[in-house]
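In this view, the complex is presented without one of its protein chains, the others remaining in place.
By letter and in written order, the chains are A and B; residue numbering begins at 1 in each of them.
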Amino acid sequence: MHNLSRQGLIAAAAVAALAAAGCAGGGQVEQKPDKPALFQPGSAIGYQKYGKDYPATTVKDVPGPCSYESISRKDYSGQTLKIITHAVPVIGEPTKLHAKQFEELTGAKVEVVNVPFGELHQKILTPLQAGQPAYDVMFYPSLWIGDMAPYLAPVPKEYLDTPGMKDVTKAFMGVATWNGTVVQYPVDGDRHYLKIRTDVLKDPKQQAAYKAATGRDLEVPKTWAEYAQVASFFTGKDFDGDGKPNFGSAEVTKRDDLMFSAFISRAAPYVKNPGVKGGVFFDVETMQPLINTPGFVRALDDMVKAKSAWPPGGANFGLGDEIFSFGGGQTLMSYSWDDAFIQAQQPDSRVRNKVEAAPLPGSDEVYNRTTKAWDKTPNQAPYFTWGWTSAVAKTARNQKMAFDYLCFFSNEANTALDLTIGRFGVNPYRNSHFDAAFWEKQGWDKDTAEAYVRTLSDMEKSTNRVFDLRVPGVNEYMSSLANGVAAALAGQKAPQQALDDVAREWTDITGQIGKDKVQAAYRNVVALEDNS
Amino acid sequence: MSRLYATFKYTVIAIWACFVAGPFMWAMTTSFKDANGVQGGATYIPWLQYKPTVTGWHNIFGGAGGVDVVHPFVNSAVITVAASAISLVLGSLAAYGLSRYRFKAGFIKNSDIVFFFVSQRIMPPVVLVVPFFYLLQSVNLLDSIPGLVIVTVALLLPIAVWVMVDFFNGIPREIDEMAMLDGCSPFEAFVRAILPNSLPGLTVAAMFCAVFGWNDFFFAFRLTFTEVQTLPQAVVALNSSIPPWWTLSAAALFGISPLVLLAVWVERYLSKGNLSGAVR
Partner (left out) sequence: MDGLRRHKSMFLLPGLLTLVLIIIFPLLFTIRVSFSGWNVSNPQMDFVGGANYVKMLHDSRFWASILRLGLLAGGTVLIQYVIGFGVALLVWRDLRGRRFWRVLFLIPMMTTPVVMAAIWQTIFHESLGPVNDLLGRLGLSPVHWLTGSGPALAALMTVEVWQWTPFMFLLLLAGLLSLPKEPFMAAAIDGAGVWRTFRKVTFPLMAPVSVSAIIIRLIEASKLSDSVYVLTSGGPGSSTESPGYYLYIRGLKEQQTGYGGALSLTYLVLMIVTLTVVAALLAKAFKVKGNA
């Protein structure tokens, strides 16, 4: 109790001090007159001068409040912007690159710290909760919104009205919104989808062999059952003729890495019934966990069986391993983030233009939790997994400068360049990004580009989607889920048993965090899922 | 027999040397690869098996896709030296006291005090880091070098005490007694007569302090924000979801370099044989 009152005092003092600092900072900005622009409207923008491994492409600066020209008129000299972001290169490298440019344009000093994924949550949240103004701008996975929201500054109207923001797709504006307020600044869009080697798929010899063995035509798998069949057929065969055996499927399976997302991908079509609204992970009305219902159990069954089609080490793959395996030509298929696909399409990639994007496999039937039976209808449920997002802390010394940085980060010229660099982790999130011609210009084959754009934009239209569990304490839920899935994969528990245990833990976690809190947050997720 | 023994001896040493050096060799060759060099499977010999590039090395010295390692290097050096120095001074004083005098407070005896020091190393770091955060916040030392020095001292002091108590126990008491007969105060006796004889012990203690101080990632990582970065942090910042093996390898090799010099220095003391009693 002593502690509480002491903390209260500290917090109050901190708030007072911050308020004062905020005023001083804000005042300074207003007083500084605009300086002459360093860029002409529409000048050519390129990254070559920052390093020779950046593409030589240049794009035109698109006029607007976030353009090179507009930002270069601002004078933030003598001020410091503190940014925390993911490790280099994924989102960490563009953060640093644009920070450097922002310094050159505005005279501000920008300090960037890069942090590995596993540490990012804790490293951002601890100072926020302690009231320590450690970072002004934060880049993090969008599913943490429930933990972060109380500490974030809402995006001001002038930034919501920029053309760039207006162009962000409905799904990703939804991802950035918490209880009706936009608190995250969209800088990336992500989803899971299928990646497959078209050179193998279209090879008549392979087609014939597959037909002979299975009696089916070799085509892009439409269901997880077909995925399993194709994957196991090609496992152990040397389909690329490099003298080493190839494998069917590379998946993200490392327990405390991003495995939970892979599992949700596999479960989505079994659990998201278009006829049943009101929650995939929980019944939003009762907050009863649904994680041990037959749909999830079947997905876990599938995943356990799929092990035989994984390459060596495939049961401990992080995202990087998955990318190396698929991008290096070792495996036929994979499903995960955009990053993996763009990486496979880089100019120096071994599998460039031999790969194709397709929607995640669906299912022949989908579980109906109201009737407690399987509905025998084919089902598709795209999974909008988390992507990178950014936000400004309430404690930021100069919020305007912080938002200007994000607005500059995501301006049209920068985004157009960032999208093409696979390791940057910036993926389509604006309507204008769904343009096959843009990708063809990057040297993609017409088919590849069109399939990619179609896959992505179709997901936007779906009314039967799955999002992450965007509630407070999401890490605890996902850590518990990953642990259960890992136990089943390792053969320590049967799938049903493993998920029953997860459900029990989830009930405990909900109790700890507070049922009302989680329920209120989950209602927002349900609204996104049903695209209502 | 002796020929056989020699063969055996050199074989064992060669095997062990391969095992010890293997990871460094692998890191060395990996540091000259790029994504294509890594993806195709394990390769070892540049030019013959893969096309070498210096991207990895370029990246750690200001290249676009990397991290700056020079600043963090300086920070790490400052923190390590300061914390080691403080720990050595406080540690040898305490160790000397524990070695020469008898302390008693209730049931607590000398050995219990030594154990108290050493037991600080048993504490899992996870326990300490959250309270340390609030502690440093209350004195406004988060994200600062002095703050990290304080925390690092807590990690190093137990090591210094552990090494030095054993060492002082090995120095005959007659030496201090003689000095005190000559009119020295106990403190002067310690400085004039004991310390000069303690260089080997101090060397070992200093080396342990330097190693543990230099390599601390856990605390430095969690008690700093953007201003102070140490070298391990800079290297770990490369452990991304698409890990650039090449840059990581180059950074790892760079981070080891100063400590290799330390190893050479320690070995000189070893060879002279005057680490006698440093460990007992």
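Everything that follows uses one rule, which is that contacts are C-beta pairs under 8 Å (C-beta built on N, C-alpha and C of every residue); 3 or more make two chains touch, one makes a residue touch a chain.
Bear in mind the structure is a predicted one, so any value in this text is a computation, not a measurement.
K.L.:
Among the chains included here, which ones are touched by the excluded chain in the whole complex?
P.N.:
A, B
K.L.:
Among the options B:T30, B:N59, B:S198 or B:S241, which residue touches the chain absent from this view?
P.N.:
B:T30
K.L.:
Which listed residue (A:P94, A:G189 or A:G314) would be found touching the missing chain in the intact complex?
P.N.:
Considering all chains, including the one not shown, the answer is A:G314.
K.L.:
With the full complex in mind, choose from A:R73, A:K202 or A:R255 the residue touching the hidden chain.
P.N.:
A:R255
K.L.:
Out of B:G62, B:P125 or B:P146, which touches the unshown chain?
P.N.:
Hidden-chain contact among the options goes to B:P125.
K.L.:
Mind listing the chain B residues that contact the chain we can't see here?
P.N.:
5, 9, 12-13, 16-17, 19-24, 26-27, 30, 38-39, 41-42, 44, 90-91, 93-94, 96-98, 100-101, 103, 113, 117-132, 134-135, 150-151, 153-154, 157-158, 161-162, 166, 185-187, 190, 204, 211, 214-215, 217, 231-232, 235-236, 239, 243, 245, 248-249, 251-252, 255-256, 259-260, 262-264, 266-267, 270-271, 273, 275-280
K.L.:
If the hidden chain were put back, which residues of chain A would touch it?
P.N.:
Counting over the whole complex, chain A touches the hidden chain at residues 3-4, 7, 118, 121-122, 125-126, 129-130, 146-147, 254-257, 311-316, 321, 324-325, 328, 330, 472-473, 475-476, 479, 483, 486-487, 489-493, 512-514, 517.
As a convention for this text, only the chains that are shown with their structure count from here on.
K.L.:
Using mean C-alpha positions as chain centres, tell me how far chain A is from chain B in Å, no decimals.
P.N.:
For chain A versus chain B, the centre distance works out to 38 Å.
K.L.:
Quick check: in the complex, which residue numbers of chain B touch chain A?
P.N.:
Residues 34-36, 38-41, 55, 63-67, 130, 133-134, 137-138, 142-143, 221-222, 225-227, 229, 236-244, 247.
K.L.:
Show me the residue ranges of chain A that touch chain B in the complex, using the header's touch definition.
P.N.:
Contacts found on chain A: 10, 47, 50-51, 53-54, 82-84, 86-90, 92-93, 97, 111-117, 119, 122-123, 126-127, 130, 132, 134-135, 244, 257-258, 318-320, 323-324, 327-330, 339, 343, 346, 348, 350, 423, 425.
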